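To start, the structure under review is shown below, and the notes come after it.
Heads up, one of the protein chains got dropped from this complex, but the rest are sitting where they should.
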Amino acid sequence: MLSSNSSYNIVDPPDGYSSPGMFATRLDKVVGLARSNSIWPLPFATSCCGIEFMATMGAHYDLGRFGSERLSFSPRQADLLMVMGTIAKKMGPIVHQIYEQMAEPRWVIAVGACAASGGIFDTYSVLQGIDRVVPVDVYVPGCPPRPEQIIDGFMKVQELVANEPLRRRYSPEYRALLEKYGIR
Amino acid sequence: MPVKDPHIIIQPEDTDKVYTTLNLGPTHPATHGIFQNILTMDGEIIVDAEQTIGYIHRAFEKIAEHRPYYQVKPLTDRMNYCSSPINNIGWDLTVEKLLGIKTNKKIDYMRIIIMELARITDHLICNSVIGVDSGALTGFTYVFQEREAIYEIYEEMCGARLTTNLGRIGGFEREFSPLAIKKIRDLLERLPGVLREFEKLLMRNRIFMDRTIRVGQISAERALNYGFTGPNLRAAGVDYDVRVMNPYSSYDDFDFVVPVGTQGDTYDRFCVREEELWQSIKLVENALENMPEGKHHVDVPEIFLPPKEDVYSKMEALIYHFKIVMGEIEIPAGEVYNAVEGGNGELGFYLVSDGGRKPYRLHFRRPSFVYYQAFPEMIRGSVLSDAILTMSSMNVIAGELDA
Partner (left out) sequence: MDNNFDILTLLKEKFSSEILSSETTFDMLSVTVRSASIFSIIEFLKTDPKTEYNFLTDICGIHYPDNELPLGIIYHLHNLRENRRIRIKTFVPLDKPEVATLTSIFSSANWMERETFDFYGILFTGHPNLIRILNVEYLDFFPMRKEYPQEDPTREDKDNRFFGR
């Protein structure tokens, strides 16, 4: 346990009632707190934005500060799919498959203009946004976005994760959303 | 193809053997970029490989046929995104060749500074990634700091970090700011120390040498036959460098060494890139010291965007501004092939103009695309982990591969 005058930063506790020796809050707040500060991202880097992601992971920007030190290259253990770069139509089914392989709860960031909307490549071969194959939680604009922007998008996901109701993934709306994308 | 390791013997004629098929890619933690290789394996030995590419095919050439000339440039950024300024300036030089524009020494030297900085970022990424793939992550984090510094220089010059869209047809949009020059000087002061440290970490490291020497070998004849260019060809022992063979942008004013290897293996490719880094540092230094006086753009009002204050106050400038931005500049008919030495080799632009406002046909000769097809031949008979190293040492950039 870190003492209160430690130089390490620890996250603030969620809203609740405290008195000496006890703390009461909602279960989903605690789960959200834990989840949002230990997200394992799966970097799905295809092109230019992937290089900026390397910079984001590098010493200068260091995504590890947000609890994402550990990249999960296997979709099975990943919480967050970060799609960075152009997704061609040839690649579309693969993104879909990777999303299917991920375990619930799962989140998706579309990093960069290409992943978000096709970007400048409005052509016969490019998928016009990955939201045509998988549901997306956060879009990060930019071509490519700066590392700060990627981190900002990541923090937006943390916010979503922290505030997600526990039963959201069982709701009929969520099922309908997955149904729409043909995800089992 | 010689057997790499004396105690590994492959007998392809042994038909009773059961081979395993291993799917490597299109997205795999060990491959940097999106390529699929379906490997036929005998235990851990690769018997054959079948490649699938095109996972980020973005149809650059089709888009280029629908864009005015100056709008083609953002496309070139996204081709080899590790060294976008080289692509940008390659495109500028191509159009200038078609138009017959002669640039002054000042512009040439500015271009050399940019291009060599880009080459430094390109080779830094490639070499540090070779280190990562052989198990040494430390070097990667060292040199990434310096690459970040080069991005800051780009930022100072044009505002963007990665996809720079630097320069214009006929020169540069502005002078290098004093801060940019200061940042370059700082970098030149710091980079040699970092590089030396990086080399100390890997170059004579027993483990690294064992992992890379005679891995992914290719002979000079085969390399030429496969259309290799750039560091990969030079590692095989052919001293072909476009900067020397067809000097563009006043490269002939400078004295630099074209390093060549002898074995054509991963270690030689690493060493050639390492030496090129030193040469690039020297080139940037020399170009910065000997920067002549002059204007940062050529006087071609119909191609080069006028300064903004003129647009607001002069009729002519306004007209040119309008015509350039609306893409209403007609370029004389003709066809031209122009090549520059990109990060990975000869980056060629074959441009056909029919006298219209857009290119009639633009073909990019992408070095990665041409030489990646040699990959199965280079890894046949080696183990899987060596194949990964070979791939990273070839520096195949997915954006350039798939266009």
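A and B label the chains in the order they appear, each numbered from 1.
Keep in mind that, in the parts below, contacts are C-beta pairs under 8 Å (C-beta built on N, C-alpha and C of every residue); 3 or more make two chains touch, one makes a residue touch a chain.
The structure displayed is predicted, hence computed values, not measured ones.
Visitor: Given that one chain is not shown, what are the shown chains it touches?
Guide: A, B
Visitor: With respect to the chain omitted from the figure, which of B:227, B:294 or B:307 is a touching residue?
Guide: Residue touching the chain left out of view: B:227.
Visitor: Touching the left-out chain: which of B:26, B:74, B:261 or B:348?
Guide: Touches the omitted chain: B:348.
Visitor: Among B:106, B:147, B:365 or B:380, choose the residue that contacts the chain missing from this document, as touch is defined above.
Guide: B:365
Visitor: What is the set of subunit A residues that contact the non-displayed chain in the whole complex?
Guide: On the side of subunit A, residues 89-90, 118, 122-126, 128 touch the unshown chain.
Visitor: Hey, which subunit B residues sit against the chain that's not shown?
Guide: Counting only subunit B, the missing chain is touched by 53-54, 57, 59, 61-63, 65-66, 97-98, 222, 224-227, 238, 240, 245-246, 334-337, 339, 346, 348, 350, 352, 361, 363, 365, 369-374, 402-403.
The criterion applied here is as follows: only the chains that are shown with their structure count from here on.
Visitor: Touching residues of subunit A toward subunit B in the complex: what are they?
Guide: 44, 46-48, 51-52, 54-55, 58-60, 73-74, 85-88, 90-91, 94, 98, 120-121, 123-126, 143-144, 146
Visitor: Which subunit B residues qualify as touching subunit A in the complex?
Guide: Answer in residue numbers: 26-29, 33-34, 54-59, 62-63, 74-75, 77-78, 81-82, 125, 141, 144-145, 147-148, 151, 161-163, 398-399, 402.
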